[in-house]
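Before we start, here is the structure in question, set down as structure tokens.
Here the complex is missing one protein chain, while the rest keep their positions.
And then chain A:
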Amino acid sequence: MSSWVDGQRPITIAILAMGGEGGGVLADWIVAMGERAGYTAQNTSVAGVAQRTGATVYYVEMFPPPRGNPAAGGRLEPVLSVFPTPGEVDIVIASELLEAGRAIQRGFCTPDRTVLIASTNRVYAISERIALGDGRVDSNELLEAAHRGSKKFIGTDFMQLAEQSRSVISASLFGGLAGSNVLPFSREEFEAAVCDSGKAVDTSLAAFALGYQAAQQPPPQPTPRPVAPKREPVPVAIGRRPSGDGAAVAAAEEEQRRAVATTDPGHLVGPGLQNQAKRVGTEFPEAARSMLLRGCARTAVYQDPSYTDRYLDRVARLAALEPDPSGEARLTTEAARHVALWMCYQDTIHVALQKIRRARLAGVRAEAHAAPGQLMQVREYLHPQIDEITDTLPTRLGRWLAGSAFSRKLVARLTRHGMVVNTTSIIGFTMLWVMARMRPLRPRSLRFGREQQAIDAWLDLAVATAADDYALACEIVECQQVLKGYGQTHQHGTESFTKLIEAAATLAALPDAAPALARLRSAALADEDGKALQAGLAAIQNQPTTRSA
């Protein structure tokens, strides 16, 4: 048997991290610990670029102290490799879930050998962040791969453990390594390596302890795949909440809410909306009620209860076309969502209101880690543009202002550099408060009239389509998703929306119209210059033109 198979081989450890996360420090700790115990330890990395946020691999080999005299014919010291060898890595430490996926993909982490110690938080890659819609990869898939691709998986949100101790992730991961009991060293030996390094020892040890403890717990399981395509956002193993659990908690909460919406809809809205809640409880399919009640509260806060009535009237048009009201009621649910979102379009009045809400300011404090009573100021970066201002004004005034070259120039000059408003100051808060109080003016504004018209036109089309092609109607309703952003981005969204709606009319004659429209909608969110959508539209025009074809 060869010496390698026989076990005369180093312990091999690959650390996958991003530049700046302390992967090098972690590798140094491991080497220091090994050397102290008499191992021949070596540590290599590819530095440089690594320091600039890119993915990088640190690699450690540790060869146990020789037993007896070294046999003749060889070198005095073990010959160690500078590369991790696919299929031959004992331990993989990944600072993030996607990096764990990368370790599996590169063959460093394998089910026959590797103990995978991975943080389950996500640090999104730039490709995931720049999408106009949701560009995130499926964390559940990564979690599944972590289970599938390793001999033993130790996973928890080590990043959160580090933050909890005001330390860095290298410390909590080192604790995870100790707690995994895969290395032949005691906890004391681990801790000695941290102490010897002499930097931020207390916080590092605190994070180490949390990581050690977490390694004793079973790792999060991927959530079972939903049978139907997901309708609700299901945050799986993402963000800073304990992965897996977050999704489960959210799903359970939503389930509970649905039950309440069925039995006691009034419970989910304030006293001023009880009539509307009653209407939701009697006139609408059960599956859509939770979403509808959200829409009720939203539209009422946005404008007033009569606006909510208008909202319900609009959704009712589609609910009436629901072929199976006791079923999933997708059309109604999606209408409940998208009609509310559109009716509560983000104008300056609404933004001002959002900025001064108490819950918002409390959330900001928490995010800034301000202690109770600690002084904190919040400064808003606002840049109202001429269109946003004229949109808020009463129709006639707005139209005049928008049409006047002089006034446009004046406003442009005044707002050219944007403004910074201190919401926590008396003047700043009052300004925003006054702005939010302009709500009664909204129904007479230029934009209000325009939006209501567009909403009705959109719903008309959905209603007209629903009888023939229910799925297409659903997709038409969902096209509202592309209406997002402010300024140029919003304008781009509006253009995309117009094209989608035009395409929907064309598609109605074609087979598989609904999936085709869904693809176009993704294309509209694929880039900022509308190229993908344009290409998608061109492809459709080259298709056969009738259903019978």
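Some observations on this one:
We adopt the following convention: contacts are C-beta pairs under 8 Å (C-beta built on N, C-alpha and C of every residue); 3 or more make two chains touch, one makes a residue touch a chain; residues count from 1.
Methods note: contacts and distances are computed from a predicted model.
Within the choices "Sigma-70 family RNA polymerase sigma factor", "FAD-linked oxidase C-terminal domain-containing protein", "Indolepyruvate ferredoxin oxidoreductase alpha subunit" or "Nucleoside ABC transporter membrane protein", the name that UniProt assigns to the complex's undisplayed chain is "Indolepyruvate ferredoxin oxidoreductase alpha subunit".
Contact with the chain that does not appear here is found for just one residue of A:Met33, A:Leu98, A:Leu177 or A:Leu533, A:Leu98.
The residue touching the chain not shown here, chosen from A:Leu26, A:Val269 or A:Leu537, is A:Val269. If you put the hidden chain back, the residue from A:Ile93, A:Ala118, A:Ala193 or A:Ala436 that touches it is A:Ala436.
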